[in-house]
Each structure stands twice: as C-alpha cells, then as structure tokens.
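Of the protein chains in this complex, all but one are displayed in their positions.
The block that comes next holds chain A.
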Amino acid sequence: MVSLLPLRLEGAALVRRGRTLVGPIDLDLPAGDVTAVIGPNGSGKTSLLRMMHGLQPARGRIRWSVPEAEARQRQAFVFQRPIVLRRSVAANLAYPLRLRGVPREEARARADEQARRFDLTTLLTQPAPSLSGGELQRLALARALITEPELLFADEPCAALDGRATRAVETHLARAASRTTLVLATHDMGQARRIATRVIFLLHGRVHETGPADAFFSDPQTEAARAFLRGDIVE
C-alpha cells in the first residue's frame, strides 16, 4: 500500500475576511517522525493542524501522496477538548470501525481489545460524557488509534490534564509512535522534548524555524526560538 506521506504544504494559508491569519506555509511532513508544533499562544498551532487534517478550509495546496478521500480514511485527530459521542465507552471505541463497515461483532471485539490496551476495560459500559478529563482523553486517543491510522494529529492533548493523566497519554502516544506518524501541537516544552523527534516552531502564523528536535532544543537558530525556549515573552 502506498503511504499517504509525505504531506506537502505549498503556500497553505488560513485567510478570513481578506486577512491572512496563518501562513503562507511551505512544509514537508515525512513519515515516521513525531513532530511537535510549538510556538506562543496565537501562533497558529491549532489552525495548522486543522488545515493539514482538512478541518479548516485553506488557501494554497495541501497534497497527499494518495487521493484526498483515501488520505482522510488513513489519518485521525485528537482534539484538545475531547469530543465524545453520547454513548457508552464501548460504543465510542467501536464507532470509527462501524463507519468503515466493520461488522458489529468484530467492532465490539476490537473495541474490547483497545479498551484493554488503554486501561478502559472497567469503563466500557459507562456513558462516555461522564468520564473524567484524563479518561476522556485516553478514550479519544484509543478511539483515534483503533483504525490504525498512518498519521495522527494531536492538538494539545494534555492541556487540561494533571501529571498522572498526562503521563498516561504520553505513554500511549509514544507507543503509538512506533506505528504511526505523530503531529503534536503543544505548549509544553517538556513534553516536546520528551516525545518529539522533529520540531516546527511557529511565530505569527508562519514557520519560523524547523528541524530535528535535538538540534532545535540544544542549538536554536533564531533569536525568537532562543527567547521562546528561555521562557521569555515572544511577540
């Protein structure tokens, strides 16, 4: 099967009422990396992920290596505020499989297996909206990964979580990274250092610096990146 990556952005931009909010951005996203999209608040991290995933109409070109409809089926998105269906945890896990026509029994069996991997087994019959924040994000991640996507976008998945829940989500993300290319928007530099192999540093809606994570964190090339990593306010 042909990989849907690399994803290529050519002049991709988010424009509202004639004003360019993000971009234009030229970028190649290769397979296999864990890419952290970092930058100050309002720099366009979420918008960039949504543009790449097709949730946000964008100008310019966003090209996959496979037809767009097929690319959509082979990627997933985890939102900062988890969106769950008003159904049980088990039904939430099975939902993406049912959308793809997987028979009910098989979907249920795979949902059970996924629940086991993500420590959700005891919650399977619970209404998903009644879960705690950490459980919700684990469910969202488990559901996103149940179709074994080639590419996973995660938009600040630990923003509202405590340390324990963050560790659990990071563990699952790291485990998923062995099979899935990850693009992770985060404001948590510790998390980016722990997980990322590549960094995209955004400033004012544009890619200010990009490169391997080790090099970026040890020797940033731009003054803005150095200031950001020092914890200075970057305007």
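Everything below uses one rule, namely that a contact is a pair of C-beta atoms (placed from the backbone, for glycine too) under 8 Å apart; a residue touches a chain by one contact, two chains touch by 3 or more; residues count from 1.
In the analysis below, contacts and distances are computed from a predicted model.
*Asks:* Considering the UniProt annotation of the chain absent from this complex, which name among "NADH-quinone oxidoreductase subunit", "Sodium transporter", "Tungstate transport system permease protein" or "ABC transmembrane type-1 domain-containing protein" applies?
*Replies:* Of "NADH-quinone oxidoreductase subunit", "Sodium transporter", "Tungstate transport system permease protein" or "ABC transmembrane type-1 domain-containing protein", the absent chain's UniProt record names it "Tungstate transport system permease protein".
*Asks:* Have a look at A:R8, A:R72 or A:R206 and name the one touching the chain we're not showing.
*Replies:* Among A:R8, A:R72 or A:R206, only A:R72 touches the chain that is not shown.
*Asks:* Need a quick check: the contact residues on chain A for the chain that isn't drawn.
*Replies:* Residue positions of chain A that touch the missing chain: 53-55, 69, 72-73, 76-77, 79, 83, 85-88, 95-96, 99, 125, 127, 129-130.
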